[in-house]
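Here the structure is laid out as structure tokens; the discussion comes afterwards.
For this view, one protein chain was removed and the others were kept in their places.
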Amino acid sequence: MDIKNDNTNAAGLPRTDLALEVRETFEEDNVEIQGVVLKEDYDRKKDIRVTTVIIKDKKGADAMGKPIGTYITIEAPKLGEEDESFHEPITKEIAKYIKELAGDMENREILVAGLGNREVTPDALGPQVVDNLFITRHLIKEFGHGFLEKQNTGNVSAISPGVMAQTGMETSEVLRGIIRETMPKLVIVIDALAARSIYRLNKTVQITDTGISPGSGVGNNRKALNKESLGVDVIALGVPTVVDAATIVSDTMEQFMSKQGFGDKEIHQFMSELNEETIGNMFVTPKNIDESIKRISYTLSEALNKCFA
Amino acid sequence: MDIKNDNTNAAGLPRTDLALEVRETFEEDNVEIQGVVLKEDYDRKKDIRVTTVIIKDKKGADAMGKPIGTYITIEAPKLGEEDESFHEPITKEIAKYIKELAGDMENREILVAGLGNREVTPDALGPQVVDNLFITRHLIKEFGHGFLEKQNTGNVSAISPGVMAQTGMETSEVLRGIIRETMPKLVIVIDALAARSIYRLNKTVQITDTGISPGSGVGNNRKALNKESLGVDVIALGVPTVVDAATIVSDTMEQFMSKQGFGDKEIHQFMSELNEETIGNMFVTPKNIDESIKRISYTLSEALNKCFA
Amino acid sequence: MDIKNDNTNAAGLPRTDLALEVRETFEEDNVEIQGVVLKEDYDRKKDIRVTTVIIKDKKGADAMGKPIGTYITIEAPKLGEEDESFHEPITKEIAKYIKELAGDMENREILVAGLGNREVTPDALGPQVVDNLFITRHLIKEFGHGFLEKQNTGNVSAISPGVMAQTGMETSEVLRGIIRETMPKLVIVIDALAARSIYRLNKTVQITDTGISPGSGVGNNRKALNKESLGVDVIALGVPTVVDAATIVSDTMEQFMSKQGFGDKEIHQFMSELNEETIGNMFVTPKNIDESIKRISYTLSEALNKCFA
Partner (left out) sequence: MDIKNDNTNAAGLPRTDLALEVRETFEEDNVEIQGVVLKEDYDRKKDIRVTTVIIKDKKGADAMGKPIGTYITIEAPKLGEEDESFHEPITKEIAKYIKELAGDMENREILVAGLGNREVTPDALGPQVVDNLFITRHLIKEFGHGFLEKQNTGNVSAISPGVMAQTGMETSEVLRGIIRETMPKLVIVIDALAARSIYRLNKTVQITDTGISPGSGVGNNRKALNKESLGVDVIALGVPTVVDAATIVSDTMEQFMSKQGFGDKEIHQFMSELNEETIGNMFVTPKNIDESIKRISYTLSEALNKCFA
């Protein structure tokens, strides 16, 4: 996540990086959205729910405040929990959906970018995923594809570029430079996300072929990490690990005010006063975030290693 | 901080580890508290405010929900900021007040305990302070006091025991055991604290001779880290780095409801519904918490090293 | 390992923490040792060799310079390598031999101590093993044994006490204190070891019921971590990750001088000149030590978790 970014999106709603949650705000209002297709699938035995949101055209993109593309959300309550028996099924499920969007990865040159700040626990997801990947590009360069006693392995390189406060550079600058030089065919970016609901934290994986578009996909393509800005296919893999502090306060307030019969205008007025500087620079995260990040990053690494093998 | 603990205190108010903030809740109501003395000192040039709250007797302790003793709070807006010129004055100020409560430390056997979870950024303060201390106990044991070309240095040992989720043990059990075995004359515990106001985060140091008393000083002495439970003088050094998520929500709500003319009973009713499981396990912290923790822990280490020298 | 310790053992031989290697020095000389029993077992398919050295009496202990007890050495060339298919068999093998020495661990109170310095890569093995253990003591205390939907789980607590340069305290002081306070029935210490041969590094696990005895088991029981000093059964689990620099130099020299026809006295004379201060404070370790430590610590954690389950 770019936790240094401002926290309201285009539509002025509390910020979320999950297409699923944007979709839900419409649901609440019982509105149908043109240009957006929704599919749901629930596996009761594994307790895994997969929701696919497809934004088909500009109309849908404008309504959702997210770019055109496919957003697969895997909700698995036990994702961040200590449960050995759940580890393999969820790993397989994630790998399956990554491949669904990315296509076959054997013999393909792939750069994995672990975004985020290694020093801030809920933002360390990306770097920690990269730490456990099986990196092969240099080995293939030196020994050829035969080095693994099998012919079809992914050609994997990876980088954890750090955040702007650490590097002075936009992540997009760093990645664009590396891509120009090493010419991968596919970039997979891993990032911690901000959700709107605390109930989704560490329980959800979003996979999308739209990359990452700070500022909700509108304008500022310089900072975006997508096919347009990077010149190569981009798959983004994200897990919500924080809620913006402003969101958690305003959601509670909104519910309350709405129940009390306040009108939209009054609510909006109150909210805008809330979104001042200080709370805008705060995030909310669970107290056991260290354990969740460790487990989830390990699960994502294995899912990716499975995709590449 | 024991961020795994429940987050309401004895009086049912939003939790704070700062005596100063408890005192303020009374101020708001314009109440004078028997058994509690307050002193304030503001250095305009350095922009450092020092507030001393002395809880003198059981009456004061009951009212405040904190044990009898002295609580010195140093408020310095630039504490967590990158400002070289501020580093030395604040270091000296902190050292001065530690000595005021702890007495002279030369030639005294001191155990420093860095509490908290190294893997959760805002909770890593204690371990990071310990990382930068100048440890001498083993050197004095081997070479005598003369080893430093000076006779009067503190005899310093230190431990970062980790948190219960990592060790399966109460911090008090670990410290009690080590104290029994190594017999220090003074224990200094360093801990990240929870504040009520986000405006105090990373800008405040609390120094107290009461130690640390989870659950607001009432009951449960097994978990307390104080003279009674550890059998040795205890000084606690704390910096608020988080606000409980429930607090941030309920404070906003309370203000709002109170303005809207809701009665105390209604407000209390609403609040109790808020304090459900999930939000009770969440905390709020600034997005640049890594930089603040690094700077503050470095400042506290130096203040302590100065005390011991 | 206590890498701050001096690096010659009682007998003046290059230091090794492996009973197997001490035994081999006699083999070279074709000497039979009274009071020492040797068993070997090789599984060709898995390429795992298990050697059991039993020191039966004082005579054997004196000859070996190690305390009376059983030393099981598991040699597995692929232990530190990236090989998914090998991970499970070696985990099972290690768990089997831990149980052979420690007995059944269900329903038993166990304290695991991860010795060593987390900040020095080859010495971080112990702390990293502890990081991945499933800690249950506090859960059992709160919820009873039923909390895991099964009745028979180990009651596990753990600590990574750091090294003397960090704490000012002997590891034995810290552990003795914690043991007195929490009363475990079994202590398992994990430590990185020094080997004599670079060919054993990251390929060997030593399991022993003698604990750890700095200074090769002679004298200085204050520093020892064994049943006598800790008052409770102790199992030590160690992996050689370094060779003392003096050892690697002197071994090469010794071979060379011996081939050149130098006598024992001349060789010994030359060696003693080598063992000066500077090289005595150096260690040798492989360049990819980070990857080996990560993999091996993960394997040991799983072997222990399997023992406790």
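Should a chain be cited, it is by its letter among A, B and C, assigned in written order, with residues numbered from 1 in that chain.
Note that a residue touches a chain if its C-beta (ideal position, glycine included) is under 8 Å from a C-beta of that chain, and two chains touch if they have at least 3 such contacts.
These numbers come from a predicted model, not from an experiment.
For the chain excluded from display, the touched partners among the shown chains of the whole complex are A, C.
Screening C:Gln34, C:Ser258 or C:Asn288 for touch with the missing chain picks out C:Asn288.
Contact with the omitted chain, checked across A:Asn107, A:Thr167 or A:Gln255, is made by A:Thr167.
One of A:Ile48, A:Ile178 or A:Val284 touches the chain omitted from the figure, and that residue is A:Ile178. Against the chain not shown here, chain A presents residues 130-131, 135-139, 156-162, 164-170, 173-174, 176-182. What chain C contributes to its contact with the hidden chain is residues 3-4, 117, 119-121, 165, 198-199, 245, 248-249, 252-253, 256, 260, 270, 274, 278-279, 281-291.
By definition in this document, only the chains that are shown with their structure count from here on.
Counting only chains that touch, the fewest steps needed to get from chain B to chain C is 1. Distance between chain centres (mean CA atoms), chain A to chain C: 43 Å. We define each chain's centre as the mean of its Cα atoms; on that basis chain A and chain B are separated by 36 Å. Among the residues of chain A, none is in touch with two or more other chains.
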